[in-house]
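Every protein chain except one is present and positioned as in the full complex.
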Amino acid sequence: MWSAPLTIYQYVLLIYFSGLNLLYALFCCVGLRALVIVFAREFSQGSLRDLLERDVYKPVSILVPAFDEEVSIVGSVRSLLALQFPEFEVIVVSDGSTDQTMARLVDAFALAEQPWASRQDLPTAPVRHTFRSLTHPNLVVVDKENGGKADALNAGLNLARYPLFAAVDADSMLDAEAILRATRLFVEDETLVAVGGTIRPLNGAVVRDGRVTELAMPKRWLERFQILEYARAFFTGRAGWSHFKSLLIISGAFGLFRRTAVLEAGGFLVGTVSEDMELVVRLHKHFLRKGQPYNIRFTPDPICWTEVPTDLKTLRRQRNRWHRGLCETLWKHRDMLFNPRYGRLGMVAVPYFWFFEALSPLVEVSGYVIVVVGALTGFVSPRFALLFVLLAVLYGMLLSQLAAGVETFLSTRYPRMRDRIVLLVAAFIEFVGYRQFLVFERTLATFQVPFKRGQWGKMRRQGAAAVATPVDGPAVTAPRP
Amino acid sequence: METLRPKDARILVVDDERVNVVLLERILEQDGYTNVRSTTKSEQAVALYDEFEPDLILLDLHMPGLDGFAVMERLEDRIASDTFLPILILTADIRPEVKRRALSAGAKDFVTKPFDRTEVLLRIQNLLETRFLHLRLRPELASEGQAT
Partner (left out) sequence: MWRRYGDAIYTLVTFAVFGFETIALGVLSISFLLGRTSGIASTPVEGVLLATLTSTASALALLGFFLLGYHFTSSLRDRWHVEQLDVWTERWIGLALEDTPAEQIADSPMPRRLPRAAVDAVLSLLEVVKGDEGDRLKAVLARHGVDRLLLRHLRSGHLTARLDAIESLGKARLPQAFDALLSLLEHPKPVVRRMAVRAAAGTLATMTPEPGPEGPGGRFTQALKGASLQSGVAQESLLLLETRAGAVLRDLLAEPDLGDRLRWVVLETTGRLGLADMAGEVASSTTHPDPELRAAAFRALHRLGSVPEDAQASLLDALKDEVDFVRVQASHAAAFLPAEVALPALEPGLGDDSWWVRRAAAAAMARLGDDGVATVRRAAETHPDQAAREMAVQILLEAGALDPAAARLVKGVA
C-alpha cells in the first residue's frame, strides 16, 4: 500500500538530489569563473593604490546598533573611530539597553547631550536622548527605547548625514581600506545601490593594531569547518549570483548602502529576524518595479573579519536564526516567486532559494529517513542504500574541496602547508557529522518559523574573547550533498 | 663648541613600501649621509625614535595600521615643545586639506611622490641646517644629545 507513494517520493528525491547537485555544481563553477575572470583580472590591486591616496571616496556613516553590550561597546567604538578613513561618522544606537552600555559610552567618550534637530525620515520607537562626543566630533550616540535591531538602524539612518552608510556589528573588524575600496565602487558606478563584502573567520588569526597580520589555523574543528563554509559561500556562491545581477544576500556584518536608495525603499523592516536580507530583497523589488537601472553587487575584495562561534550551542542558535530569517524573508516576498516581472530574480534566484535553500533541509532529512527505513524494511537493498549515501557524501566532499581550493588561490591565505592539509581533511570530515548536524538544526528552524518571529536570541559575550557575532541574516549559503 | 656637520645627522625613514625605503636610503647614502635608519613597519617608528633619536624623520602618510598622522600624534608627546624636530612628509596625496592637516599635525615640510631627487635632498639639507642652527642656539641641549 505504501509502495506507490514511496516509490514516487523516491523518484522525487532522486530528481531533487540530482537537480540540486547539478545546479549547485554549475553554480560553484560559474562563481569560480566569475571570480577568476571578472574579479581577479579586472580588479587590479596596483592601480587602486594610487587612487586610494586621492580624493576618491564618498563619506560614510557607520551605524552601530547595540543592545546590552556593556562589555565590548567601548572597545568596538574605539576601533571604529580609529579607522583611517578620510570622512566618516559613527552613530551608535543603544536600543533600550538595560545594562551599563550608555554609562560606559558617556564616560569613555565625554558625551554631551544635545537637543537634536533631526529629520524623521523613518518612524522609530521614541528616542530618549541624543549625545555628541566632545572628544570625537564624528561620534554620535543615540539612546532610544527598545524596538529591535531594524528599528535601531532606522533611528541611526534618521541621523545619518552622508550619502553612504554601513550597518556593522560591534564585533566585526573593519579594515579602513576595505571601506575605501567599497566606496570606490559607488564612485565608479552611479547606479550602485548596495555592496556586500566578503566575510572571513577571524578565529586563529594574528591581529595587530586592528589589522590581520597573519593567518593561522584555529584549533577547533568547528572553526575549521566554518572557514570552508564561508569560503564556499562567498567566493563561489555570492560571486556567482552577483555576476548574474541576482544577489539576494548582503551580509549584515559588512554591507555598504546608498542612503537615499534605502530611504526610498522604506528603511529596514522592523520585526524580522534578518533585516539585512529583507532589505536587499526589497531594494531589488523597489527598483525593478520602478523600472530604474540599479545594481546590487558583491565584491570579494574588501574583507571583513569576524569571530565565528566556537561552541555548538552558539553555532546552533546562529544557524537557526539565519534559517528562520531566510524563510521569513522568502515568505514575505513570496509574490516574487516565478514572477516574470522580477526578471532573473523572480524566475531563477528566488526559486533557487525557496527549493534549494529554504526547503532543502527538509528534503535532505526525509532523504536520510527514507534511505534508512527503506534499508531496514528491505524496500531498498541495504547495499544500494549504503552506496547511495556514500555517493552523496563523496559528492559533498567534492564541493567542500572546491572551497578549500578557492582559499588556496587567495593572496591572504593560510600560509603553512600543514594548514592546507588540515583544510583538505576538514573538507572530508565536514560531510560526516558537521553537515548533518546543521541540516538537523535548520530543519528544526523551518518548523519554528511561525513561532519565533523576529527573535534575536541571546548572545553570550565574553569581552575580548567574544563568543559570537550577531550576524543577523544568512551570511552563508550552507552546502549540499 | 662642536661643529655639527649636517651630514652626520641621524635620519629616520618610515614608509611601508620597501622600494621607497631602499631608494631613499641610497639617495641619502650617495649624498653623504652616513647615519640613516629605516623601517617599513610604522608601529616601530616610535620605538625607533626613542632608540635612535633622529635629527630628521622622513615619513609616509598612507600606511596600513598606524598611518603618518597617527605616528606624528604619538611622537608629539615625546618631542619637547622647544625642540625643532623636522618631519618631512612624502606622499602621493596632493589634496590641499591633507597638506594642511599634515603641517598642522607637526610636519615641517611636504614632498609629493613621485619626487625629484635634487629637490628632496635640498629640502632635507635645509631642514637639517635649521635643526642644527636651533641646536647651536640651545647649548645645553647640544652638549647633551648630539655629540658624536
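Each chain gets a letter, A and B, in the order it is written, and its residues are counted from 1.
Keep this in mind: a contact is a pair of C-beta atoms (placed from the backbone, for glycine too) under 8 Å apart; a residue touches a chain by one contact, two chains touch by 3 or more.
Here the structure is a predicted model, which means the values were calculated and not measured.
Asker: Which residue, A:29, A:82 or A:103, contacts the hidden chain when the whole complex is considered?
Answerer: The one listed residue touching the chain not shown is A:29.
Asker: In the complete assembly, which of A:82, A:312 or A:391 touches the absent chain?
Answerer: Result: among the candidates, A:391 touches the missing chain.
Asker: In the whole complex, not just what's shown, which of A:65, A:300, A:325 or A:367 touches the removed chain?
Answerer: A:300
Asker: May I ask which residue of A:123, A:271 or A:415 touches the chain that does not appear here?
Answerer: A:415
Asker: To test your reading of the contact rule: which positions on chain B touch the chain that is missing from view?
Answerer: Within chain B, the residues that touch the unshown chain are 17-20, 22-23, 26-27, 30, 92, 94-96, 112-119.
Asker: Would you write out the residues of chain A that touch the absent chain, in ascending order?
Answerer: So the residues of chain A touching the missing chain come out as 7, 10-11, 14-15, 18, 21-22, 25-26, 28-29, 32-33, 35-36, 39-47, 50-51, 54-56, 112-119, 132, 186-190, 300-301, 380-381, 383-384, 387-388, 390-391, 394-395, 397-398, 401-402, 404-405, 408-412, 415, 417, 420-421, 424, 428.
We take it that only the chains that are shown with their structure count from here on.
Asker: What whole-Å value do you get for the distance between chain A and chain B if each is reduced to the mean of its CA atoms?
Answerer: About 45 Å separates the centre of chain A from that of chain B.
Asker: Along chain A, where are the residues that touch chain B in the complex?
Answerer: 50, 52-55, 84, 177, 208-211
Asker: Of all residues in chain B, which touch chain A in the complex?
Answerer: Against chain A, the touching part of chain B is residues 43, 61-62, 64-67, 69-70, 91-95.
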